[in-house]
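The complex appears here minus one protein chain, its other protein chains still in place.
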Amino acid sequence: MTTSLRTNRSIPTLSSEKIDVRYVAKLARIALTDDEIERFGAQLGDLLEHVDSLAKLDVSAVAATAQVVESRNVEREDVVRPCLDRETVLEQAPQRQGGFFRVPRIIAES
Amino acid sequence: MSNPLTERSAAAIARDVNARTLSAADVADAVLTHIDDVDPQVGSYLTVLHDRAREVAAQVDARVAAGERLPLAGVPLAVKDNMCLTGTRTTAGSKILERWVAPYTSTAVERLLAAGCVPVGKSNMDEFAMGSSCENSALGVTRNPYDVTRVPGGSSGGSASAVAAYEAAIGMGSDTGGSIREPAAFCNLVGFKPTYGRVSRYGLIAFASSLDQIGPLTRTVEDAALAYDAMAGHDDMDSTSIDRPLEATAGHLRTDLRGVKIGLVKEFATGKLDAEIHALYEQAYRDLEALGAELVEVELPTADYGVATYYLIAPAECSSNLARFDGVRYGLRVDGADVHDMYERTRAAGFGPEVKRRILIGTYALSSGYYDAYYVRAQKARTLIAQDFERAWKACDFIACPAASSPAFQFNAKSDPYSMYLMDYYTIPMSLAGLPALSVPCGWVKPPGGDRPMPMGLQLCAPLFKERELLGAAHAYEQKTKHALTHRPLIADTAAPSGSV
Partner (left out) sequence: MAWEAVIGIECHVELKTNSKMFCGCANEFGGEPNTKVCPVCLALPGSLPVANKEAIDHMISAGLAFGAEIPTFSKFDRKNYFYPDMPKDYQISQYDMPLTQGGTVRYWLEDGTMKECRLTRIHLEEDTGKSTHAGSGDGRIAGSTYSLVDFNRAGVPLMECVSEPEIHSAAEAVGYLEALRRTLLQLGVSDVKMEEGSLRCDANVSIRPVGSTTLGTKTEIKNMNSFRSVYRAIESEIERQIGLMEKGERIVQETRGWDEAHGVTVSMRSKEEAHDYRYFPDPDLVPLEISRESVERLRASLPELPHVRFERYTTRLGLDVKQATQLIDNLPLAVFFDTAVEASENPKQATNFVLGDLSRLANETGMAVHESPVTALHLAELIDLVEGKTINSKIAKDLVVRMWNGEGSPKAIVEREGLAQTSDPAAVERFIDEVLAKNEKSVIDYRAGKTNVMGFLVGQVMKASAGKADPQLVNRLMKQKLESP
């Protein structure tokens, strides 16, 4: 049993826990109806059961593949390149005000 | 009967336009007229580029007249709607981008245009490339030109149906887990996914960054080679683009398989498939032998974990890639009481159920406490799969197997998400390992309950960077068997009486 980099929780057996769909939907900023929460919950649980097969694999000897084709140090020279013209940038904004994008209130404090 | 111009290969069109015995303008006219006739039934295109096509065709003719020799002069091109083309609506098959017009062009498209292609339309696709039937498009329905009650495959379904129905000679597709190869198999086409990193992803609306690759769908292997040669190569706008010299593939395609070892994967044995399908593949393998190849058995023991691995990695990456669709800077916005409410309503309205499912599963797989168990574990399984292939390459030069386990199915046949995911069973392992792979037509079967013969595809896969060898093997097989020519697409022949030549 190994511990996660991020928390001290031990790794759960994959699909034994029920997914908190409401919490995940909140993280993903997608509003779901109660019906969808139920339906997706079942479908995701189903998928996770299939995915559970991965628990059987012995992955102890391998590193995670970050990339398929090994490549390192892809960098660009610090040179300024032309940017987009502002009208192009703003003309498809769902809501704009002058030269800005406008969004509804960001409630960060009560 | 459609204009025979529309049925010509890209190679033939380019040759004649360069020789100036044919004008790009005439080709464009013929194809656009044909599109107007048949697309109402096939539904390949979300946007037809009537004006743009004619404009570009005129430019191509001018360039050729000025002495330029363009490898794809005048070739009508279907561009999958997840690839940006300046000034065109680029929707990724989604409501969230239904009205978005791209202000820049993806590198791969730009290169094909530089090579002389004429873009005739933006083709339909499963929303954000998530799907294997094109049924997940939120903006249109695409039908298989060989049987309109059946799906064209996905996610590059529109590009596949366009090329199959002669509405283009080259279709640009993108393949993450099989989205070029499977629709190619379903529509009697060659569908080619190059080595990961060979074709720039700049301007391709991302689904799963470490898996997405752009590639061509064509009616012949030679056309696929020409298209690949034009679109491939390093791009400094894409950090994952490979900086390695390119070998031309077109003009270097072999016609036999002498000295070649072809691996048949134990885990992909076709005995468990439908009897007619099994017989089809057995015949295909014999045909490879008849061309001089030696068949050897290889193992990919981790291949069975491919679908599970893929359906953790791809959703994880896409859950992050699709976060940008938030109603702030472009695309759909549904207002809310505050910005977070706006995000939730916008994304609820803008994304279809499959997209939502994958975002949810991906978010979950990356979330605190689950990251190691899911995402990291899947990436390790991926390493094992890649290692399996490396071992296989010691015994063979190519791997041959089915592209899909069945021909094109009927609409709504796969209502359970996981059964749809299984359509990618044979194509996913190659994607996970980043290997070049393609599907080439290998025969016809009568699907149960169907009365029309439907095409099937033989998948060939090669080691990293062996595009030339792979296309060569496919070419040899194609030239010997010519399965693609056995039946014509139904749809091409049911053009409306007026307006067709």
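Chains here go by letter, A and B, matching the order in which they are written, and residues are numbered from 1 within each.
Note that a residue touches a chain if its C-beta (ideal position, glycine included) is under 8 Å from a C-beta of that chain, and two chains touch if they have at least 3 such contacts.
Source: prediction; values computed, not measured.
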Neighbouring shown chains of the undisplayed chain, as defined at the top: A, B
Residue in contact with the excluded chain [from B:Y371, B:W393 or B:F409]: B:Y371
Which of B:Q41, B:Q59, B:S209 or B:S405 contacts the chain that the document leaves out: B:S209
Listed residues B:S320, B:Q410 or B:Q479, member touching the removed chain: B:S320
Options B:D126, B:D238, B:D287 or B:D424, residue touching the unrepresented chain: B:D238
Sites on chain A contacted by the missing partner chain, in the whole complex: 5-6, 27, 29, 66-67, 71-84, 86, 89-90, 97-110
Missing-chain contacts mapped onto chain B: 82-84, 90, 92, 97, 100, 102-104, 106, 201-206, 208-210, 236-240, 316-317, 320, 323-326, 328-330, 339-340, 343, 363, 366-368, 371, 375
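Keep in mind that, in the parts below, only the chains that are shown with their structure count from here on.
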Whole-Å separation of chain centres (CA-atom averages), chain A against chain B: 25
Interfacial residue positions of chain B with respect to chain A in the complex: 100-101, 103, 195-197, 210, 236, 239-240, 242-243, 302, 304-305, 307-309, 311-312, 319, 323, 326-333, 335-345, 347-348, 351, 356-357, 359-361, 363-364, 367-374, 376-384, 386-387, 417-418, 421, 432-434, 464
Residue ranges of chain A in contact with chain B within the complex: 2, 4-7, 9, 11-12, 14, 19, 21, 24-25, 27-32, 36, 40, 43-44, 46-48, 50-55, 57, 59, 62-69, 71, 74, 76, 84, 88, 92-95, 101, 103-107
